[in-house]
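Missing here is one protein chain; the remaining ones are kept as they sit in the complex.
All chains are identified by letter, namely A and B, in their written order; residue positions are counted from 1 within each chain.
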Amino acid sequence: MNATGGRRARRDPGFAVGAVLVGVTVATVALSYIWTPFDPLEIDPELSLTGPAWPHVLGTDENGRDILSNVIVGARSTLGVAVGAVVIGMLIGTLIGVLVGTASARMRGTATFAIDIVLALPSVLLAIVLAAVYEPSTLTAIVAIGIALAAAVSRIVARDTRAVLANDFVLAARACGANRRRIILVHVMPNVRSSLFVHASGAAAVAILAESTLSYIGLGTRPPTPSWGRMLATSQQFLIVEPLHALWPGIAIVVAVLGFNLLGDGLRERLDPTLRGAA
Amino acid sequence: MTLLEVRNLTVRFGDNIVVNDVSFDVGAGGRFGIIGESGSGKTMAMLAVLGVLPIGAEVSGSIRCDGVELVGADEDVRRAVRGRTIGMVFQEPLTALNPLMRVDRQIGWPLRLHHGMSRRDADAAAVEWCARVGLDEPERIARRLPHEMSGGQRQRIGLAIALAAKPRLLIADEPTTALDVTVQDDILRLLDSLVDGDGLSLIFVSHDLGVVARMARDIAVMRSGRIVEQRPTGELFERAEDPYAKALIESARRGTVDLRRLLRGES
Partner (left out) sequence: MTVLLEARGLRRVHRSGRTALDDVSLSVAAGARIGVVGESGAGKSTLVRAMLGLEPLAAGDVLFGGTRLSQCDTRAFRRAVQPVFQDPRSSLNPRLTVGRIIAEPLECLGIDGDHALRVREVLADVALDASFAARYPHELSGGQRQRVAIARALAPSPQILIADEPVSALDVLIRDEIVALIDDLIARRNLSLVLVSHDLAVVARLCTEIAVMRDGRVVESGPIERVLQNPENSFTGRLIDAVPRLPSVG
């Protein structure tokens, strides 16, 4: 009877498509270190704001920089910030989530309240605060997004933890004198592990979007380092002259975000039926 | 004419055969029991009769209800049969009922669908049904939501919904398994009186031999998708031949003997 569920998941193209899109994004980052059509920073004032034409396949920006090269290299900062933020968010979020999940009811109430407050603050606000204190940079973007992610992840992980704790095997462990540390390490973590991948995929999608937003409003990667979000922002000014320029960084962002979302959904589909299949 | 004729019913999901060459008849006023454990295919067979199998199921064989062939029939044909001729009660009342719909609306819906009743008439009929299935304060209960009631109450509602459209055959799939023993007793009594009172035919499916024996006059024992033994109830206990059926009977007997021994004080 589980054959049906398994086959349905394999027929679902979402996972495959997501994996391909993410693969393309990662490959672009790799490519950026090996070769780009032009040096993305190289200025050529005579070729300002040209449309798609050989040799600048996607055109040039207002400084004559090759757009394609900037899109390729821009993947670095986007993915770099996303990975950094996801790592921070997952590490801190999982730790807090597991601790909150295994805490007493009263502690949980207080902690959840505090987390909800952090959650209510958009990462943009956090980034602005950080940028006001320190210079806005890639690092402030990573930290700001990372904190916002940590709050969201901790809520989900706390819920997952509660679900694991409801099982009789945890009761049996307590009846053997297992302390909280052992219960977390031996029982909670191994059972929460697989869903962490799903959460990480979703978090990556959110992080990419957040980084683009921050760059867009100038709080992310500083110029002249290429960044998709900033490319979107500057292309706005020249929409009348060259409307296509806004398309390329936009497509890049969509591909990356969609890829991670589909990957996460596909992972969830694959992992859940397996767990249910044990019944 | 036989109300339900099932011949060589086979249900498969790809290579997985869950119902294998099953045949049985249920006549008007008949009481047929199917006993089997988890994975025996008993529920799948009933879903096949109702025409509500999960996606991916391939059905072969014949299911004739009132002479109308249901296997391979259009959804319209099957829908007309469902609810109108055949009603079904399930095991888990909490999941079988719509959590967001008031009880009277859920009972009244088949009435409006199959008998074209107006909303007001259907609501009134629903209250009558609540009383008929033994619920206290039927007017109040009728306006409640499923989660506001106990398991036993919900199962009574489930019965009311199944019977409101006045079907001729009721399929009860483990209707009391999720209920406490004393509540189970009440529900079985209720089922008895409703089935007899309305002249219904009954198919009672369970893993509990004692319960099936109480409710059915003929019993089929299912295992791994097949019917391994089929006899009138009394005969089954005396003359079962299939080893699996015999093991089930032996097990149930031992349980009853232990209990009776204690109750009678024999050592």
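The working rule: a contact is a pair of C-beta atoms (placed from the backbone, for glycine too) under 8 Å apart; a residue touches a chain by one contact, two chains touch by 3 or more.
From a predicted model like this one, the values you see are computed outputs, not experimental measurements.
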item	value
Sole contact to the chain not displayed, among A:23, A:122 or A:190	A:190
Option touching the unshown chain, where A:24, A:103 or A:178 are the choices	A:178
Omitted-chain contact residue, chosen from B:28, B:68, B:101 or B:259	B:259
Absent-chain interface as seen on subunit A, which is shown	105, 166-169, 171-178, 182, 186-187, 190-191, 275, 277-279
For subunit B, the residues touching the chain missing from this view	37-38, 151, 180-185, 207-211, 213-214, 233-234, 237-238, 247-248, 251-265
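Definition applied: only the chains that are shown with their structure count from here on.
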item	value
Computed distance of Cα centres, subunit B from subunit A, in Å	50
